[in-house]
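With one protein chain held back, the other chains of the complex are shown just where they sit.
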Amino acid sequence: MFFASDNGAPVHPSVLNALSEANTGYAGGYGADALSLEVEERIRTLFEAPEAQVFLLPTGTAANALALATICQPWQTIYCHRNAHIEEDEAGAPEFYTNGAKITLVEGEHGLIDPALLSAVITNAAASGVHNVQRGCLSITTATECGTVYSLDQLKTLTSIAAKFDMPCHLDGARFANALIKLGCSPAEMTWKAGIDILSFGGTKNGLMGVEAVVIFDPKTTWEFELRRKRGGHLFSKHRYLAAQFKAYLDNDLWLTLARQANASAQTLLSELASVDNFSCLHPVDANLLFVEFPRALHRNLAKAKAQYYFWPFNQTLEGPDHEMISARLVCSWSTTQDDIRKFIGAIHA
Amino acid sequence: MFFASDNGAPVHPSVLNALSEANTGYAGGYGADALSLEVEERIRTLFEAPEAQVFLLPTGTAANALALATICQPWQTIYCHRNAHIEEDEAGAPEFYTNGAKITLVEGEHGLIDPALLSAVITNAAASGVHNVQRGCLSITTATECGTVYSLDQLKTLTSIAAKFDMPCHLDGARFANALIKLGCSPAEMTWKAGIDILSFGGTKNGLMGVEAVVIFDPKTTWEFELRRKRGGHLFSKHRYLAAQFKAYLDNDLWLTLARQANASAQTLLSELASVDNFSCLHPVDANLLFVEFPRALHRNLAKAKAQYYFWPFNQTLEGPDHEMISARLVCSWSTTQDDIRKFIGAIHA
Amino acid sequence: MFFASDNGAPVHPSVLNALSEANTGYAGGYGADALSLEVEERIRTLFEAPEAQVFLLPTGTAANALALATICQPWQTIYCHRNAHIEEDEAGAPEFYTNGAKITLVEGEHGLIDPALLSAVITNAAASGVHNVQRGCLSITTATECGTVYSLDQLKTLTSIAAKFDMPCHLDGARFANALIKLGCSPAEMTWKAGIDILSFGGTKNGLMGVEAVVIFDPKTTWEFELRRKRGGHLFSKHRYLAAQFKAYLDNDLWLTLARQANASAQTLLSELASVDNFSCLHPVDANLLFVEFPRALHRNLAKAKAQYYFWPFNQTLEGPDHEMISARLVCSWSTTQDDIRKFIGAIHA
Partner (left out) sequence: MFFASDNGAPVHPSVLNALSEANTGYAGGYGADALSLEVEERIRTLFEAPEAQVFLLPTGTAANALALATICQPWQTIYCHRNAHIEEDEAGAPEFYTNGAKITLVEGEHGLIDPALLSAVITNAAASGVHNVQRGCLSITTATECGTVYSLDQLKTLTSIAAKFDMPCHLDGARFANALIKLGCSPAEMTWKAGIDILSFGGTKNGLMGVEAVVIFDPKTTWEFELRRKRGGHLFSKHRYLAAQFKAYLDNDLWLTLARQANASAQTLLSELASVDNFSCLHPVDANLLFVEFPRALHRNLAKAKAQYYFWPFNQTLEGPDHEMISARLVCSWSTTQDDIRKFIGAIHA
């Protein structure tokens, strides 16, 4: 009964097989091997973007921070949702990699940036010229930290606001596959066709050991990106093992299969939870995350059964009146089973 | 016939097995899993340093840069050999992670810092007080970039110079195992007992996929290190797969076995090369690297046979007089075989 | 009729006299002259802080950014009011000097930090440990950007919240003198006795040419501050001319006299504005700034008379309905005269 995070799940077996297959003989270092080149080309094809440049990286924080540093100057600001991962969960990595850019927070329900608020804050920015931090870039996350997914229209609305001010757009796609499954569109439609210039294309939360791909649709900045990656200590010498993982991810659309499973599990869990007393769901469940609320007594039951998940926010406790509502985050992964869900629901009612 | 780099070698099969074994069920993220804790404890035991803190990282550049940033302020300088990896091969990662510290280069034969020169440059530093970059730390590499290994006495001489000025000492041990095999001493003797405060303990060049351990012997700075690692994007969510690799490395002293093989191969290659016309060896072969010189015609033979290695320096070419001497670097790895060596020598003479 | 800013005012004649007096013969550079040492000692005496260290700097932005960098690590955050100068008017200087610290904004009426909101945001910070930007320091401004002044009790309430989390406190005193006049207390009472650790003590907005003093009440960090100042390019070689200005500032309490004049002018202007149709004052006038609102038609009258001041916010215009309300900032300086005020009021009614 592990619903704490999608990165607590094991790696899909195909990924380990791919590592073994890649482990034959010598290979050029730092991406100069055949497997790395093949994977880069396949990602270009997948995104219908023959000019795009692709970079493999070990963590989502590295992918986001390097992407942002490449499109945002130190004296500029990054616009994002108040709950964005880059604001709340990366210990200041964007500030570090950009050499001190600011992050300007925009509100919006269910983790979705409110376009009117975004437009207002950008329009009013830098009114005093040189005295102000300047407009830099927009960073959008989908699936969001609340488990919601922007529609293509919503994405385009946001990127067109940025475009009015000549700002590039970054997409934090740590759960890109989960969002794509929800929308049922193509990778191109959810990225460059919707105004995205640079993408963090997640793999780790969806069955890989530790690989994300940064896809740069505008190849002008790629040499700078390469230098920043090396300088950040993120250029792997034995790069083929990053590539092997991503090859397994793309083969037979494994990435879509795994995300589809995780999203489906989330829907199953949601429908089972409907039976729980006083249950409510705080955000639409578009991907593999649920934000739920039910009485403390039931959380105590789950604790007894050693169910693993986070109270959200963290500062709630098992101590207190039975009937008080406690909110929590439940995350399904590719490896969540029907049995896990059944046990979880069983434990609530125990 | 691959002698280009030890990071072109495949991963040792035990490492892949360890990944498979680790791939069962769910685990806490970011190092909060049993395997990670076990590996950290084993490294402490290995170094006879119960207070030490251990951090796993994916690349040597990250290990070095984060270690240096933790012991060197932005307005200070790092003393190292002119050919140190941190100076020549990390694209300015130390400067990036330290927020602009300087690197002061010290000369010395065979990649070894000359103690008299080190002492002089440190003594004369910061004579104008606030107008100067300040003394920061000493960074030593062993095995060095020239394939030589400091004796314990040589190490202590250097660290005692730093100690006179209250400067901490970093050891870049990308080839730590190869150096240890040469000295036949204990890990503790080659580190904290010799005055080292923080160590980059290499795994990647010696059979792992991509893991290095930073060992901090003085635990005062570890919380800062943790924050810097996260901020640099180097804290893995699925941390158990870094730990699994390192567990395989330590199990049955695999790390020593592999380094012993690589060093032995280097000695075999050296003795075979003695038969080559006009051959000379430019540095003592203490570890797994050879720096050699022989006539261009023989390099042409090797090129025809598709032997892979680097001219050193890079700017030499196959074009030119037959008898002119060309210098090259040859690297043996754990996977270098007697057959590889026999073929290489055969190709020279072909 | 210049009410645009206190830094548009000329320099007080005593300051120029002091420069002339200082301009005799040779002097040691970089602060090693008798006048500099004298001024530092006088500031220590003024603040009843014999251990304090004093540094003269040319701009308020440099003073604030260097002070903050000295007390806030790159992976930490600075808490301040949403309208603080460090957030809105320094083009990211704090982010630059701290190497990428974050600024966390706290709301509060009239430019005053709301203690309950501050307490909540600090309490809830860094709940995920290493994944979060850490608590750093508190920066308070008085007189605030809204022209209000914290009472001593209000100051202590804020600094005691920071103290609970072992966070140091910075005071942005660009208009320190104006605030002190309002409170009628001693410099010590408004700083270290109220929990302030490091102060930007303004001179430029109050009659100097360009000097601010940073006063560090805890002398442990002063060598670091000196290095940061030099590294920032803010250590003057001909330092005696900074010291001379500040000497004139302190002689005969000129600094208090000038601030008293400016505050009194603001009160006169306020009382005269009471006669204006539909006039309202948006914030209490505790110092030398007024935030006022009156109909557009009257602003047109002022524009015709070439009165200089800023609409606040900037994006309001003279175009539009006559009776619509326009808000504006009016700043009095030491050199504002009764005649200036009379003319301004006359122009409104013209």
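Per-chain numbering from 1; labels A, B and C assigned in written order.
What we mean here is this: a residue touches a chain if its C-beta (ideal position, glycine included) is under 8 Å from a C-beta of that chain, and two chains touch if they have at least 3 such contacts.
Predicted model only: the values in this text are computed from it and were never measured.
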> Which one, B:133, B:169, B:190 or B:248, makes contact with the chain that was left out?
Replying inline: B:133
>> Please identify which residue in C:110, C:156, C:231 or C:300 touches the non-displayed chain.
In response: C:231
> Where the complex has a chain not shown, which of C:61, C:132, C:159 or C:191 is the residue touching it?
Replying inline: C:61
> Footprint of the hidden chain on chain B, which residues?
Replying inline: 74-75, 88-92, 95-96, 98-103, 124, 127-128, 130-134, 313-315
>> Touching residues of chain A against the unshown chain: what are they?
In response: 30, 73-75, 99, 130-131, 134, 224, 226-228, 230-231, 235
> For chain C, which residues lie in contact with the unshown chain of the complex?
Replying inline: 2, 4-5, 7-11, 13, 16, 19-20, 23-29, 57-63, 65-66, 90-93, 96-97, 204-205, 209-210, 227, 230-238, 241, 308, 335
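Basically, only the chains that are shown with their structure count from here on.
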> So how far apart, in whole Å, are chain B and chain C when each is placed at the average of its C-alpha atoms?
Replying inline: 51
>> Nearest whole angstrom, what separates the Cα centre of chain A from the Cα centre of chain C?
In response: 42
>> Could you work out how far the Cα centre of chain A sits from that of chain B, in whole Å?
In response: 34
>> Going by the contact rule already set, what residues in chain A reach two or more other chains?
In response: 90-92, 96
